[in-house]
Structures are given as structure tokens and as C-alpha cells.
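Only one protein chain is missing from this complex, and each of the others stays in its spot.
The block that comes next holds chain A.
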Amino acid sequence: MANPGGGTVCNGKLHNHKKQSNGSQRRNCTKNGIVKEAQQNGKPHFYDKLIVESFEEAPLHVVVFTYMAYGIGTLFGYLRDFLRNWGIEKCNAAVERKEQKDFVPLYQDFENFYTRNLYMRIRDNWNRPICSAPGPLFDVMERVSDDYNWTFRFTGRIIKDVINMGSYNFLGLADKYDESMKTIKDVLEVYGTGVASTRHEMGTLDKHKELEDLVAKFLNVEAAMVFGMGFATNSMNIPALVGKGCLILSDELNHTSLVLGARLSGATIRVFKHNNTQSLEKLLRDAVIYGQPRTCRAWKKILILVEGTYSMEGSIVHLPQILALKKKYKAYLYIDEAHSIGAVGPTGRGVTEFFGLDPHEVDVLMGTFTKSFGASGGYIAGRKDLVDYLRVHSHSAVYATSMSPPIAEQIIRSLKFIMGLDGTTQGLQRVQQLAKNTRYFRQRLQEMGFIIYGNENASVVPLLLYMPGKVAAFARHMLQEKKIGVVVVGFPATPLAEARARFCVSASHTREMLDTVLEALDETGDLLRLKYSRHKKSARPELYDETSFELED
């Protein structure tokens, strides 16, 4: 019988002539080593997935004006310091006591000069107290200053329903009490609030074990350990993993907790350029070839410290390339997924899922529960022997109080929500809503003509402001006129000339809220002339393409 469909009927089974193209064999990229490995694993890979990031440079006049503004501020700073020194003006800042005048000066370095003279003038844009849960809308306490930001007083009024674009509330789980939080109430009734002990003494609860098993299941690794504070997770566990005679290769823009942990460990630290695999490879080669500085012995361990998402840049780590490098040079990899766990990846499992890689390939997975889970604390996950070692040797386990039970229950509830174990698909919907909101927000901002840094999938959006006067004007205008709370960041958290406003998109922001914010940004951008971008409508994304990357063994 004639078969109109084009397939032949053979032995009762219909053979389709169009062969299903097998994705993992069709790739013909130049990176032969990676393709081979992926074929061996048989898993789908995203190595030639386009990493769309942009770090546009500012126009020249903007940079010139920025430095000019800092110059004028510095001149006036010298003038005010002179007046304060000679007693013409009252000094409100910290000074040494009369008896200490002959000692080494405490407050003469640039950081103190900057704080006294430049930061103080615009200090009212930071440390603003709020008086509600940090959900998509929150309340800010109004405060004024009578003496140019040296002291503040509260007027007693509250600015209500300010749109929150600053809190790390990626999945919207940090909100007021609602019925789904009932288990937390029960845990509070049974366990109380405090643990009153460290993990090694009497502070290990069954809640901690339940939480650790759930975290290991969520991340698809063998075991995990949780700690009470996210910053302390990094700074207290890196010294337990590496020591003298080891080498740490850390990214230029790593968070202070990673830097502190690296310094406390006593290992040698070398810094590679931000997200730059060639720089990392050069350092790895030199480390393997030349060994330790004086003795030329081999390094005991080489640990690469990176973050999943960098919150100041909005960039996502180039994980496939770093994993390939790690395998080639036999180094260990430590990823700090503080901003990417729960927020990145199709089901919120972090950067390993985003790139379609196996989490077993990363040696140490670290993350915090502060950002996407609405709690506090951190975790370290990986192989069982690693976690068992940390249980015994971590400074945090010996000396720091363990996680409080209601917080542990909140994390358990959030994890079950995201994984879908509570029977609904709301968790997955929230992760997808976050991804949608992020892409919409970033795309609209780029169309409007602002300079935005970072990967198009990162939910932290830095918008560049550059000039210190505009930073202050932007933050004040957004809060007072438009009732939108934003976080602006300047020196020393960012380079001197690159002050920015940082937006954190959340899954609980509705489309109307995002549109309100975008409209307000449009108007403010026109008022303060912030639209510096030179590729307005056709935002050609810069494709990350490494061709000079040797991987052949």
C-alpha cells in the first residue's frame, strides 16, 4: 500500500527515514578534548552554548568627568581636613587622642580620607533601616540629618510600600508568615530558638541531619554539611582544606569571605583576571612547571577559587573551560554558589546545572542559604570523605554555634518547595518566573540605553552610574520621588571610576512592578543623563569565544 507519509512499513513497524540527529556527535567545534569527554559521558553538554555577556566600556567624556569629580571632591577634602586640623571647624570623625599624637597615625591613609570626606557626604543612601519583611514591597523608616550626614534622626514616619530592588530575595521566599510556614512554628515549639552549643559538643540536632541529607539530595552529591553563617562557611573552612605549601588561584573579584579564608589558611595566593581562562591557564602552567617559590618542590595542592555568580558584575563563571583546565592540570575546584544556587539553572540547582555538567566533577560545592532560601547559613557539599573530614577539622564546627532549628526548618521547607517534594510545582514555577523576569528586565534596560554588566541569565543586574554626584542623586531620587529602594555601590566595593546601582530581580516581582521600575528608571535616566550605552537598539551580544585555548593532551 502506498504510504503517503514517506516512511516505509517493514515487518509491521514504521521506520522513519529521518534519522534523529544525535546531538552529542554532531558537534564540530575546535575544542576536541571537551567533545571527546562529553561523548564518553553520554550527557548533553552546552560547551558551545553561547555565553552572552557584555561589559561595555564607558564613553571617554564620562570617565574624564568622573575623575574630575573625584578630583574636586579630593580638593575639598583637603580643605576640610585643613580646617579641621587647625581647629577652625569641629571634627566629628574619629581622631587620635592627644597622648597618641606622636604615634603612628591611624587615620591618614586614603581609605580614611575617602570615608571622612567623600563617603560621609552621601552616607544617607546606605544603611537605611527597614521595618518590614524584605518581600517585593517593603517599608523604609524615614530619617533626616541636620549636620550633613554625621548624625541621623528618625522623623517617626515610615515610607510604605517601597518596591524592593535591593534584597537578595531571588525566589521570593523571604516574606511574611503564611500558612506554608506552619512547620516552622511547630519546630519553634519543640526545639526553641537557640542551640547553645557547637556542632562538636551538643549542637548537632536531628534537624541538621535532615537538612544535610536534603541538601545533598538537592545538589545531587554524596554528602553536605551546613554551618550557621555564610561568611563563616568560607572563611573558616578554606583554612581547614588548604595550608602552607599549597597554592590558591583565586579570581580577581572574589568575595571578601573567600579572600579572608584564603589569607587565613597560610597558602600562597595568586590572582587571575576575572573569569579569564587564559590567565588561569598561564598561572596553572607556571605553578606546575616551576613549583614552590624557593625550593621548586611541587605544590601540595592547587585550589581554584571561583564564584558561581559574581554579584558586583553579574557575570557567571565559565565553568566548562575551568573544569577542563582543572582536569588537565590536576587541580581542585571550589565554587562559591552564594548567588547562583536556587537562581540559576532550569530547576535552580546552580551553575553546574546551568551548563549541563555533573556536580561530581566539582570538588567542593559551597553555597549560602541567605539569598534564595530566605534563611541564613551556608553549606559545603561534595564527596562523603571530604564532608567527613570537614566535620572533624572545620573551625566552624569546633567553635561556632550551629544553625538555629527554626532556620533549619525554613531551609528544609524551601528546599522541598523548590524540589517539588511538597506535592506542588510552585517551586519550579518560581525558578522559571525568576528566569523570565531576569531576561525581561535586562533586555528592557539594554534597549533603553543603559550600560548593564554581566551575563543575560544572572539575576543580579548592575547598572553603571560612574559619577559620584549621580550615584547620590540616583539613590535619593529613586527612594523619595519614585518609592523604589535600590542599592548603589561605589568605591571601595567597586573600582573607583565604576560606581553602579545593583538591582536584584526576584521571582515575586510581578510584571507590573517591573514595568513601574523600568518606567521610573527611564525617567530618572533621562533626568540624570545616565544612558551611556552606544549600542542602543541592536544590542549585539559579545559572544564569548576562546580560540586560543589549548586543550590537546
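Going forward, a contact is a pair of C-beta atoms (placed from the backbone, for glycine too) under 8 Å apart; a residue touches a chain by one contact, two chains touch by 3 or more; residues count from 1.
The definition used in the following text is that contacts and distances are computed from a predicted model.
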| item | value |
| --- | --- |
| Protein that the absent chain corresponds to, by UniProt name, given "Transmembrane channel-like protein", "Serine palmitoyltransferase small subunit B", "Transcription initiation factor IIA subunit 2" or "Proteasome subunit alpha type" | "Serine palmitoyltransferase small subunit B" |
| Touching residue (missing chain; options A:Met467, A:Val488 or A:Val505) | A:Met467 |
| Hidden partner chain, touching residue among A:Gly73, A:Pro134, A:Gly172 or A:Gly245 | A:Gly73 |
| On chain A, residues whose C-beta touches the chain left out of the figure | 65, 68-70, 72-73, 76, 79, 118, 121-122, 148, 467-470, 472-473, 528-529 |
